[in-house]
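I have a structure here, written as structure tokens, and I will follow up with some questions on it.
On to chain A.
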Amino acid sequence: MARGAAVIDRERCKECGLCIATCPKKVLAFSGELNNGGYNVVHMEHPEDCTGCGFCALTCPDVAIEVYREKISA
Partner candidate 1 sequence: MPVDVQDMQKIFARPDSLTDAKSTYCPGCHHGILTRIIAQTIDELGIAERTVGIAPVGCAVFAYRWYRCDAIQAAHGRASAVATGVKRADPNLIVFSYQGDGDFASIGTAESIHAANRGENITVIFVNNQVYGMTGGEMAPTSLVGQKTTTTPQGRDPKLFGYPIRFSEMIAQLEAPVYVTRQALYDTKHIKEATKAIKKAFTNQVEKKGYSLVEVLAACPTNWKMKPIDANIHIAKVVKKTYQLGDLVNRG
Partner candidate 2 sequence: MGERLLLRGNEVIAEAAIRAGCQCYFAYPITPQAELLQHMAVNMPRLGRTFVQAESELAAINMVYGAASAGVRTMTSSSSPGISLKQEGISYLAGSSLPAVIVNIVRGGPGLGDIAPSQCDYFQATKGGGHGDYHMIVLGPSTVPEAGQLTMLAFELADRYCTPVMLLADGMLGQMMEPVELPKPIEIGSLPKKEWATDGAKGRDPNIVLSFDLDPEVLKQMNLILQKRYRQIEAKEVRYEETATGDADIAIVAYGTVARIAKTVVKMARAEGIKLGLFRPITLWPFPSQALRKLSEKIAMVLTVEMSAGQMWEDVRLAIAEQAETPFYGEMGGVIPTPQRILSEVKKHAG
């Protein structure tokens, strides 16, 4: 299974938790660190499980997540 990554823009995150709920692999969680808005920012708790499916980014109302996926050489 290709590896992926979700890069979260700390200052855009509003701790809504929708990405956490939608992630099929339960990769995401609140990091415990607060951004300037006082929101508990999401981060990849289990980065190794991320497949780069992009569900989190599709769901994020603040478009705070960019998604990467491993290039698989043919």
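For anyone wondering why these and not others, all candidates are chains of the complex that A comes from, given by their letters.
The rule is simple: a residue touches a chain if its C-beta (ideal position, glycine included) is under 8 Å from a C-beta of that chain, and two chains touch if they have at least 3 such contacts; residues count from 1.
Since the structure is predicted, the reported quantities are computational estimates derived from the model, not experimental observations.
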Just give the number of the candidate touching chain A here, out of 1 or 2, all from the same complex. 1
Which residues of chain A touch candidate 1 in their complex? 3-7, 11-12, 14-18, 21-22, 39, 44, 47, 52, 54-55, 57-63, 65-71
